[in-house]
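Every protein chain except one is present and positioned as in the full complex.
Presenting chain A:
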């Protein structure tokens, strides 16, 4: 009753005790106040993590890959300059720990239509690529070890003429070292005089010769003396001195590499092992990277595979590295560091290939917060003109920063061989002691292609 009376006293239009359900809730159903988050500018750990999150969101939301790369490398701070070709002792262990790489000695088993096992004589790999019935391949693999390896290989693969390839290689070698009249090599520039041009000739003629067999090579792009750069964070350290003293910073690395030659292709090489495979252990080094010795510098954070993002040939196939005069074998032998000779080849292979594959992955839009969804595979040949070492690298993860590495079981894998000589000596227009295995491995590298081609 009192309520009724009260209602009549109310102004018309105001339905205070109205029975009807309001049409829409006038305040929004969500929270009444903006979310309570850490500040952006405070000097606190929460603020720092919020700033990092905002940065990550900005990079995630970048429209183009160029924009992403620009934001990724925008902040310049002192970073370790990692040199793939280095004389540092046991550098390959350090590089493996920086890049979370597992080193597997020997070459990866080729798929070979998944039928024939890896043959010691190396006859099978061609069969895997050559379009023959699979029945021939096991036959060739069994036939094997009585292996005058070239002849059965030529028979089984039916196209690969070892004699022809050998003559190409020998011609290139003789042309550079014997036939062409050159002046004497400049001091400490022996590598530019003969092995450099030899490598260029060799690769260009071999690639052209094999392009009929490998359609990927026919669409490839050959770079002479390209530049490959990659910038990444791995681990954490405390800033030692300066106005930022005491803050926890990621350890930054940059690789700036100049391979002698590289072949880039428009399609990716197939993966060698599945993405989540574990083939070994990554060495853990308790020292600071500067103990390697590695030095810090601050300059532009570049990520570059050899050409810009707009290039259709954005995946890598094979790189060829020439070791400089400073790292020649005689020098190591003279200083009684024979075991470091292989370390030089390995560190060059691991560092260069990591930089290349990681840069390729970044060109596709992946980065440490957005890890790769498919493995990136590339190959490299490291040589000093006579000794050749072959490397194959599979990039499984880019997440190497301190936060992302915590729950990341994936590791990058590098297969590598020891260095073997291609020939013994060149005398009087003859190449003595030619090693067919090395040539075969090189040819296998160049013939590598995705399975659908």
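Note that in this section a residue touches a chain if its C-beta (ideal position, glycine included) is under 8 Å from a C-beta of that chain, and two chains touch if they have at least 3 such contacts; residues count from 1.
Criterion: contacts and distances are computed from a predicted model.
Engineer: Which choice in "Erythropoietin receptor", "Auxin-responsive protein", "Enoyl reductase (ER) domain-containing protein" or "Large ribosomal subunit protein mL37" gives the name that UniProt lists for the one chain left out?
Structural biologist: "Large ribosomal subunit protein mL37"
Engineer: Write down which of A:39, A:57, A:76 or A:180 is the residue touching the left-out chain.
Structural biologist: Missing-chain contact among the listed residues: A:180.
Engineer: If I consider the whole complex, including the chain that's not displayed, which of A:163, A:185 or A:312 touches that chain?
Structural biologist: A:312
Engineer: Which candidate, A:78, A:197 or A:235, sits in contact with the chain we can't see?
Structural biologist: The single option touching the absent chain is A:197.
Engineer: For the chain left off this view, which of A:40, A:224, A:248 or A:333 is in contact with it?
Structural biologist: With A:40, A:224, A:248 or A:333 as choices, the missing chain is touched by A:224.
Engineer: If the missing chain were put back, which residues of chain A would it touch?
Structural biologist: 168, 171-172, 175, 178-182, 197, 201, 204-205, 207-213, 217-219, 221-224, 226-227, 229, 302, 304, 307-308, 310-313, 429
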